[in-house]
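All protein chains but one are shown at their positions in the complex.
Chain IDs A, B, C and D follow the sequence of writing; residue 1 opens each chain.
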Amino acid sequence: MLLASDIQVAQNIGFGIIALVMVIGALRVVTSSNVVHAALWLIAVMAGAAAQYLLLSAEFVAVTQVLVYIGAVMVLFLFGVMLTRAKLGKDVDLDNAGAWKIGAPVALLLLGVMGYVLVKGFDDTKIAVSGEGSTVGQNSLLSDKIFSTYALPFWALSFVLLAAVIGAIVLARKD
Amino acid sequence: MLFASETEHEAVAQASGWFLDHAWLIPLIPAIAFFLIIMFGKKLPRGGSEIGIASMLASLVISAGTAYQWIDLVGKTEHAEAVTHSTTWFEIGSLKVGIGSRIDGLAMMMLILVAFISTLVQIYSTEYVRGDRRYTHFFGSLTLFSAGMLTMVLAPNMVQLILGWEIMGLCSFLLIGHWWEERANSEAALKAFWTVRVGDMGLLVGTGILLALFGTLDIGEINAKAAEFTGDHKLLALGAVALFIACIGKSGQFPLHTWLPDAMAGPTPVSSLLHSSTMVVAGVFLVARLYPVFHTGLDINLAGHHFNLIAVIGGITVLIAAGLAFVQNDIKKVLAYSTVSQLGYMMMGLGVGAWMPAVFHIFTHAFFKCCLFLCAGSVAHTGSHHSFDMKKDMGGLRKKMPITFLTWMISTAALCGVPFFSGFFSKDEIIDSAKGNDYKVFFVVGLIGAFMTTAYMTRATYLTFFGKARGGAAHFVNEHEDHSHEPAHDEGHDSDDHHAPVVHGKPLVFAPDDSPWQITVPLIILGALALVAGYLNAAAKPFETDYFHRWLHSSIGVEIPEAPHFEWMNAVPSIALVAAGFIVSLLICKAVFGEGNSPLKGLTQRNAILGGVHKFLVNKYYLDALYEKVIVRGIAHPISAAAYWTNQHILDGIVNAVGKGGKRTGEMVYKYIDQGLVDGVVNGSGTTATHAGGALQPVQSGKVNLYGALLFGAAAVGALVLVLVNS
Amino acid sequence: MIAFSSPIVDYHALAPELVLAAGLCLVLLVDLFVPDHRRWITGTISGFVLLGALLPIVTLAVWGDDVRDAIGGPGISGRYVVDNFALVLKALFLLAGYVVVLLSTHEMDEKSGYQGEYYVLLLSSVLGMVMMASSRDLISVFVALEFLSIPAYMMAAWKKRDRKSNEAGVKYYLLGVFASAVMLYGMSLLYGIAGSTQLTEIGKAVTLDGDKVGIQVLGVVFVIVGFAFKVSAVPFHTWAPDTYEGAPTPVTAFLSVASKAAGFVGLMIMVYLAFPLARDVYRPFMWVLAALTMTIGNLVALKQKNLVRMLAYSSVSQGGFILMALAMAYTNGSEESSLRAVIVYLIIYAATNLGAFAVIIAVARRTRSAEIASYGGLFTYAPGLTVMMTIFLASLAGIPPLGGWYAKFGAFRAAVDAGGGWGYSIAIIGAANAVVATAYYITVMREMWMKPVPENADTSSVKVPASLQAALAICGVATLAFGVVPGIIAKVGAITDLTGAFGG
Amino acid sequence: MIQEQQWLLSLGTFLPLAGVLVMLFIPKKDEATAKGVALLTAIATLGVGIYTLVKFDYDQSEKLQFFTTNKWISPIKATYTIGLDGISLPLYILSMLITVLVMIYSWNHVPEPGNAKAFFILMLVLQTGMAGTFIAQDLILFFVFFEVVLLPMYFMIGVWGGENRQYASLKFFLYTMFGSALMLVAFIAMFIITKNNAADPEAANFSFQWFNENGPDVARNTSIWIFGGMFVGFAVKVPMFPFHTWLPDAHTQAPTQGSVILAAILLKLGTYGFVRIAIPFLPQAAKTWAPIIAVLAVIGIIYGALGCLAQTDMKRLIAFSSVAHMGFVMLGISTLTPLGINAALFGMVAHGLITGMLFFVAGSVKERYHTLEIKRLSGMLKQVPHLGWIMGFCAMASLGLPGLAGFWGEFPAILASWNPAQILTDPSMGNHEMLYRVLTVIASFGTVLAAGYLLWLYQRTAFGEPTGEFSGHGDDDHGHPDHGNTDIHDVNVFEWVAWTPLLVAILVFGVVPSLMFDVMDPAVQQLTSVFGK
Partner (left out) sequence: MLVNNFLLLGALLFCIGVYGVIVRKNAVLVLMSIELILNSVNINLLAFDRLWADSGNNDGNVFALYIIAVAAAEVGVGLAMVLLIFRNRKTISLDDLSEMKG
């Protein structure tokens, strides 16, 4: 049996590594000069996110993340890359020239504000992560919620997807 | 309230008669006649003049009746109160304004005067403006004009007074500008109206002050309250000054007199009507009417006060105008300045507390001045083919136009104040009163004025009726006298004189003799009155009449010093000066304008500097030169001409400049402030707005990334600020 | 462990949504089976669907409780509420949708195919809006927002061959996604603070005190930003002019009216239910947004040469007036008047703006242009359209007796009702802007009435198809009636109590 | 309040709209029918107006008569409340009269670019707005009517106006909008503040009565601000210096009919607003604002007059003279005395008649000579004597000649400004007596200037010989086309019919001012009772 504290340490280390990968991946996504590379880095981030979800004992979400994002969305992206005949290789023309002069300050400002309020607000508030406390029935609870409390949005979501599919087909098809 | 009060109405009703009760008909009849003339005049055989004359006659009859009953009333009661009839005209809160009639001695006198002279002038006009293209309009305006004056004279309150006052202003505009095809005439009309209007500012403000002080606009009440005034004296003084400014404008007092000579642009009957009994007298009338206000407000007759505004202005006007009359060549302008000068006398009289003589002078002056103007008109109409230039187109007319000449002479004598003529009794008494009331300066002014009056009238008379007939007059005279007489062609300094008299491209038809009866009859009547009118109030022995005084006494409304008792001895200086003025002027005129003067012109042209006393004594031509060169050029010119120059350029210039300047200012204001500043601000803000819109357009760069940056950036900044503020 | 309990569904309350959903499917099916030349029938069906959905709204308004949960049960109730507020706005969305269908009939018929799909998307979007009006928790709000947006993105790009239309769609889409991302982040923070997605619970938690103030502020701000995008408040408006200009005109009408209204509805729900205690955050923020929106929208509108683009900016600035009213909620007891002002404004604005677009569509059928210059001398050959356009523009400018004045009146009243520095200052700014706004409306009127007809223009009289005539009639009558007898609309405003707002 | 024949005012106000409805169904080409219907409607409206005149109880002219109140916008407490008292009556009737006359004049004077139907419809709509403004007894109703006139006038200027019509109409529109936006804010603020002050806030409503009762209780500082908002709104409409610059442009460019309506009625909406709303509702603020208004009014008088002197265009001159005349009206109002306000009200009507008439004349001159340039016109009296004399008559009336209507606006205003209300001269509250007296003098100088520019205008245009350009035998040195005198005819029948009532009214009101003073005075007395004496 691992002690709770050991688990915590392990979790923290795990979190740290995954987080590092995600951040690096994210940075590469926004800086890579190769579209395909960027897409691949995004997969890394997605996967990292799925891992974090697991850490947060949201198994169903994590699985969905993998299925939908890595499985579907990423394929869409890659299709998109192919269909628009992006250069498979380095492409210097991916960024707006000099846009980092705007982007970086905005991002840093946002980060500053967010970081400040989060640190100030949640200071050292702790959460019970995977393995701590009960996660029994998480998924059933989730399904209960989806089909009772959030049934209407769920119902609506189906129409959102329907509309998106119809619209996307119309827009994307050649005629 | 005072007027329209039933009880008072009944109270006076007992003491009054039909005419006194129905005096409101006097202005109403001509007013209605005006509309009739305008509407139907053109279709009538005499172009509407018959309506005008009839209405004036009707007014005259009622006026006479009114006068009779007033005199009757005065006879019955010692202190006859003014008979007031008034119905509410309109009512604003506590302020009730009535319209109606207020009959007292002053009003009665003026009514008679106005109705009478208007009647005569209208009769005269039927001939004078015969065939005029706007004959009907002319009579309409004349009638309305009289109606205005009568309205004013009858006014029981300030509002009605202003009504009449302004109607006259309007009609003077129409009449002076009667021949508006010519620019000069319409400009004179404009100037007359406008100058008077400047003075009217004072009337408006003054009325406002009276309302503030007395809470009423009723003249009787104002006078009563002013006579026993104890309130804010400064304000009353201000009111009096304001009102007097109106009188200055209306009565052509210095410095607003410049419109008067210009007003000669109107037909002569108009001038005569305007200058004798109406329009210009209105200012004097106003002072007389509201005498307590002025008396109290301007400290007239207060011990230790030797000057006051009215007297000073009057005095200055007397001298200035008389001086100006010297250098005029236009006979009407001489008379015009003479009128100004005489009005100055009246004002001065009122200023020195000589209410009765001043008002009496209004009375006498009306007749002789009217007569003089009509004579001038007669001369122009008949003798000088519509020229009023004494030097060019007159001279030697006395034989050809005996009636005109005779009446002119009588009137001139009256004007000059020759004893036993009407003017003497009024004018001399003003001068006397000035002395008696301790206004010595104005006594002297009066004397000098008398001298000057005689002098310029003598000059005018000489030039018109004596000496050689020149220009138009020569044609008139020669046409019918035997042609063996020396032709007049050597007279002129202007070659124009030798041309055949042509006016408006048509040869003139000369009257065979003196003017027709429509002209001469009024002349005769007026001349007679100029002779006798003075005896209504002839203080001099052996007459010692004081009818006028008795009838009018109650109109003064305030205690003023009794006029000094008339002594012939006191009149000696003025009589002497009149005589001196006559003689000096006559001599000079004879010398200058007499016959055989051809060397003179050569001399004056050759030699500018004249010396030698012996020559001065022996050489009568030299005397002429002296007169022309030294007296006229040397004295009269520097003074008189300078005065005239001042008049034309400074005073008139000011008036014109105010007009021009006003226009210029208007243009400046319009250009820079209105269109530039005020409008500019608005248009500018519009432009700025559009520009700001343009400046903002780059934000809308069309680039999604920038839009995104803006979105996130704004969110970040907003969040940052609000986080900082709220934590 | 709570056992699953089946939610109690009030089908009557949910009827409008169900009708729409069913209709949507019907259109889709019909579209599959009708031949090309009869595709117009999809439009007709859509119209009937929208009107059909109105029926249950009427019955709901007339019968039954004032407030009902469409879906109820323990822990479920209060998340999707059908109250008067919801009903009024649902009706507005449906009617606006109907008018847009009328506007679209000929546009879509003649320009591009895919009518059936177009109407499906339109109905979807309307369904999303209708759901927005009832949503009372974060998830419903979010889903409804996406539901109404995603079809709209695609509708903007519907003219597939038109580069401008593509551009319009992409811009709208990208900015929309950015904004919803920001909003989502804000929502996550709100959830983190309240531990619930129900808005009333959030309302209790967002109190602006304690050590989590910063997070609350951030959450509130980000959520407002998300909706500010939707209502195209400056500086989140940048997409609007480009999208409005590029999108098919009926879509533009739809976006500028319905979509914007939905944004405001969402914003209202959030402000009144989730942020009632966060006044110190939303008031200054929305005050600034309102001031910027009115002013910048107006100023840039002055420069526009294209009528649609001008109307885009105009609609930006109109949004500023609504924001002005909303910003003053919960200031000196002005929450009621500002809620009513917003609703009244939305309704009147919808009628007016749809009308204006109807005229644009009608005119563009002839001139093939939306340049203002192409409207020169319209009065000489299309007096009826000119008068209609004048009515709509004057109403937008807020000139009595046309509806717009009452809308502006309400907005001002809300601001003044709030009083104080915030209220009066924004009211004055609003007043100044009301004047600037007239300047560009007037420009168009001037063009139509006073300028000569452009050369080579066809000046035979303009034929207006029946559907457009109907749209014009509806909008025109509404605009006039709202202005002359504002009582009717004011009454509607007065009954729209947002359940749970005002601390009740 | 006298609640008899409650339908009467509504009928009088909305009858023109009925006419509009009928006209909408008349084909555009059938101009005669359209004109006929419009004219009939206007005459019928005037008939209703005359019936109102007859039925009006003159002994109780301080009370609202034909009063009626109905629900209108209940949620905001605005009601359809209308009534007529002595202050409104003259203006109400004047608006009807002017509309009829303008229509008669328009019968064969429809300005370019034609389209009589639209033109007449606009006039009818204007009529409703104008009449409605004068009878409204509810602030919101007032506001709505106040604004209703805006668009029709905008189009009238913009479509049928002169060369620079677009600029002028835009200016007119924006200025007015600017004023009314602030005014609306002020109205709302006044309502909310009185409501919050009131013992029973539920009783609050937008009726004038409510504000009459509760407005004076508004705290002084607040009321000053609110008054400021209204001031801008009304001052723009009046227009007062410095908000006047739209007026000359609007007048100059407007078609004759537009100018006439603008001068005769529209400007009065502003002054009426001051008298009816701003001053009685917020007496404390009125006291503070009165000296400012007075100063601006007098500036307006002088400024307008100076502006006139600078003009080379007859119509523009008349337009500027409006600034000056409205200055007198505002001066009268600013005294806060019964005399002053009576004068102002009289001045409003008089100015309406006179300036309206002058614009008619200007329009006819333009029609005949195709120019309004003063220096090109001359000798009108010779060529078109009746027109010339009418113009002279109007000029005289305009410059305030006693016996004509204009005088009764100016003269009592000047009298009153020397004697302003006691609260303005109360030493404890800031004594403005001196200020008012100085203003009186300056204002009276304004009358001199008025005489100056009007006579100057008259002299140049009416006197003298007709210029060669127009006399038909002309040397044409200016390069203007020789119009000959073929189309220069004297006053025609339509003009006579349209003008005679105005001319008669100018004279009659000038001679018998009590016709109007008697009607207005009780109402004014009641209105000013709030200021003490």
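The definition used in the following text is that a residue touches a chain if its C-beta (ideal position, glycine included) is under 8 Å from a C-beta of that chain, and two chains touch if they have at least 3 such contacts.
Predicted model, so just to flag it, every value in this text is computed and none were measured.
Seen in the complete assembly, the chain not on display touches A, B, C.
Checked against the full complex, the one of C:70, C:170, C:290 or C:378 touching the unshown chain is C:170. Note that of C:93, C:119, C:178 or C:422, the residue touching the chain absent from this view is C:178.
Checked against the full complex, the one of B:278, B:342, B:554 or B:700 touching the unshown chain is B:700. Residues of chain A that touch the chain left out of the display are 8, 11-12, 15, 19, 22-23, 26-27, 29-30, 35, 38-39, 42, 45-46, 49, 52-53, 56-58, 60-61, 64-65, 68-69, 72-73, 76-77, 79-81, 83-86, 91, 93-96, 99-100, 102-104, 106-108, 110-111, 114-115, 118-119, 122-129, 133, 138, 141-142, 145-146, 149-150, 153-154, 157, 160-161, 164-165, 167-169, 171-172, 174. Against the chain not displayed here, chain C makes contact via residues 2, 138-139, 142-143, 146, 150, 153-154, 157, 160-161, 163-164, 166-171, 173-174, 177-178, 181, 184-185, 187-189, 191-192, 195-197, 241-242, 245-246, 300, 303, 309.
With the whole complex as reference, residues 697, 700-705, 708-709, 712 of chain B touch the missing chain.
Simple rule for what comes next: only the chains that are shown with their structure count from here on.
Computed centre separation for the pair chain A/chain B is 104 angstrom, with centres defined by C-alpha atoms. Centre to centre, using the average C-alpha position, chain A and chain D are separated by 71 Å. Spacing of chain A relative to chain C, judged by their CA centroids, is 32 angstrom.
Among the residues of chain B, those touching two or more other chains are numbered 686, 706, 712, 715, 719, 723, 727.
The multi-chain contact residues of chain C, meaning those touching 2 or more other chains, are 213-214, 217-218, 439.
Residues 686, 689-690, 692-694, 696-697, 699-700, 702, 704, 706-708, 710-712, 714-715, 718-719, 722-723, 725-727 of chain B are the ones that touch chain C when the two sit in their complex. Residues 113-114, 116-118, 120-123, 137, 140-141, 143-144, 147-153, 156-157, 159-160, 162-164, 166-171, 175 of chain A are the ones touching chain C in the complex.
Touching chain B in their complex are the following residues of chain D: 171, 174-175, 241-242, 244-245, 303, 305-311, 338-339, 342-343, 379, 381-382, 396, 401-403, 407-408, 411-412, 414-415, 417-419, 440-441, 444-445, 447-449, 451-453, 455-456, 459, 462-465, 512-514, 517-518, 521, 524-525.
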